[in-house]
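Just passing along the structure, written as structure tokens.
Missing here: one protein chain of the complex. Every other protein chain is in place.
Letters A and B mark the chains as written, and numbering starts fresh at 1 in each.
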Amino acid sequence: MKVAFAIEAGDGLNAQVCPNFGRAPRFLIVDSKDNSTEVLENKAAQEAHGAGTGAAAMISKHGVQAIVAGRFGPKAFDALSGAEIAMYEAPADQTVKTVLEQIQAGTLKKL
Amino acid sequence: MRIAIASGKGGTGKTLIATSLAVHWAKQGKAVTYVDADVEEPNGHLFLRPTFEKTTRHTVPVPRLAGFCDGCAKCQDACAFNAIIALKERVQVFDELCHSCGACVNACPHNSLKLQPRELGDLRHGMAKNINFIDGLLDVGEARATPLIEGVVEAADGELVIIDSPPGASCPAVTAIRGADVAVLITEPTLFGVHDLDLAVQVCQKLNVPPIIVLNRANLGGDMMDAIKATGAPLVAQIDFDPQISVATARGELAIDVVPGFADAIANIANAIVASEVVS
Partner (left out) sequence: MKQIVMLSGKGGTGKTSITASLARVATEPKVIVDADVDAANMAILLPGDDEQWRPFFAGTRAVIDYEACINCLTCVWECPFKAIRESKDFRPVVDEFDCEGCGVCGQVCPTNAFSFKPHQAGTWTIRDTKWGPLVHAALNVGEDNSGKLVAQVRQEGRAQAAKTGADYVLIDGPPGIGCPVHAALGGTDLVIAVTEPGVSAQHDLNRLLDLAGWFKIPAAIILNKADLDPKAAQNLLKTAEDKGAKIVAKIPFMPEVPMALSKGIPLIEVPGMQEILENCWQEIKELV
């Protein structure tokens, strides 16, 4: 399963979750099969309009099944629901590694 | 003549002066139309108390899928505003981001997108003491005021059209001021007032609408004459602060009817406006 994380600071699995989805500077995509990672710069954050929808469109092109961020704006929520990508909200001070473990253990629930 | 009443800073007295001018000219028998273009927070109706005769729902065109879709995402690529995204075999449109340009419609290889009207607020027509009254009320939660501002401004016609504009110097104010024959910029003698006045003058210059300045609450502040002069636009009138005006306004009464001397101040401004047309 591929899970994307909106990240702000840090690298790889120790990166910190970003409080925003649409304006996050980048996304980290983790393939839970082998914990391999890929970084996607979020161009949509640089656009005047529709950062949330643009970011949703971009990550849906990468075959992602779930996304984690601090919060999702209403338009991003609609876009991601439409694309059938599961959303998880996590506090900003947690690392990707911690949240991934919570999702796999079932302790963090989908929106 | 189309007259925009504007300002950089909010709360300088635009609506007070715009509604008073409307009453002044209507009393002279002129065919006046008052337009409240501040569709996010319209207040003109509180003072002119029009009888509303017609309310229509104002719409903007937005794309809707009306045919075959294979998720090719050409519409998404064409949209400069991230307002349409492609899902598996359909599209998702974010109306509040849409600028109604039609680029997505042009881009769809199957000709499946059509522009359809979407409601975003009320456009109201009424009469108030021989004044034609038009305003717009943007639905709460709507992000873009501009299409409704365009709607109310376009709906206005007459010998004298007064456009009570939203504050600021960005898109909403620009939309209200565009196309006017003159812009009357209402300012106050404070640092904020003059700073924002300068921005408003710049907008007028970009739109080729000649600005003239009215200094409100002139006695309540510092000496801003040099700063006002530096904007390059002429100061045509001043109104002193009078607590009676504030109280009347706070009560929703027309100061021009209840405060002695205020009618003269308004007449001065009216004459200055008409005189500006002669000059340009």
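Note that in this section contacts are C-beta pairs under 8 Å (C-beta built on N, C-alpha and C of every residue); 3 or more make two chains touch, one makes a residue touch a chain.
This one's a predicted model, so the numbers in the text were calculated from it and none came from an experiment.
*Asks:* Please pick, from B:66, B:80 or B:275, the residue that touches the omitted chain in the full complex.
*Replies:* Of all options in B:66, B:80 or B:275, contact with the hidden chain holds for B:80.
*Asks:* If I consider the whole complex, including the chain that's not displayed, which of B:1, B:31, B:46 or B:274 touches that chain?
*Replies:* Checking each option in B:1, B:31, B:46 or B:274, the one touching the absent chain turns out to be B:46.
*Asks:* Check the options B:3, B:35, B:138 or B:256 and report the residue that touches the missing chain.
*Replies:* Final answer for the missing-chain contact: B:138.
*Asks:* Of the residues listed, B:10, B:117 or B:232, which one is in contact with the missing chain?
*Replies:* Looking across B:10, B:117 or B:232, the contact with the absent chain belongs to B:10.
*Asks:* Looking at the full complex, which residue from B:24, B:64 or B:99 touches the chain that isn't shown here?
*Replies:* B:99
*Asks:* Spell out, residue by residue, where the missing chain touches chain A.
*Replies:* Residues of chain A in contact with the hidden chain: 19-20, 23, 46-49, 51, 71, 73.
*Asks:* Touching the missing chain, which residues of chain B?
*Replies:* Contact residues on chain B toward the absent chain are 8-12, 15, 40-41, 43, 46, 78, 80-81, 99-103, 106-107, 138, 140-145, 166-172, 174, 188-193, 195-196, 199, 202-203, 206-207, 217, 220-222, 224, 241, 246-247, 249-252.
As a convention for this text, only the chains that are shown with their structure count from here on.
*Asks:* Just curious, how far off is chain B from chain A if you go by their C-alpha centres, in Å?
*Replies:* The mean C-alpha positions of chain A and chain B differ by 40 Å.
*Asks:* Spell out the part of chain B that touches chain A in their complex, as residue ranges.
*Replies:* Touch residues, chain B against chain A: 73, 76, 80-83, 85-87, 92, 94, 96-97.
*Asks:* With touch defined as at the start, can you tell me which chain A residues reach chain B in the complex?
*Replies:* Chain A residues touching chain B: 44, 47-54, 56-57, 60, 75, 78-79, 82-83.
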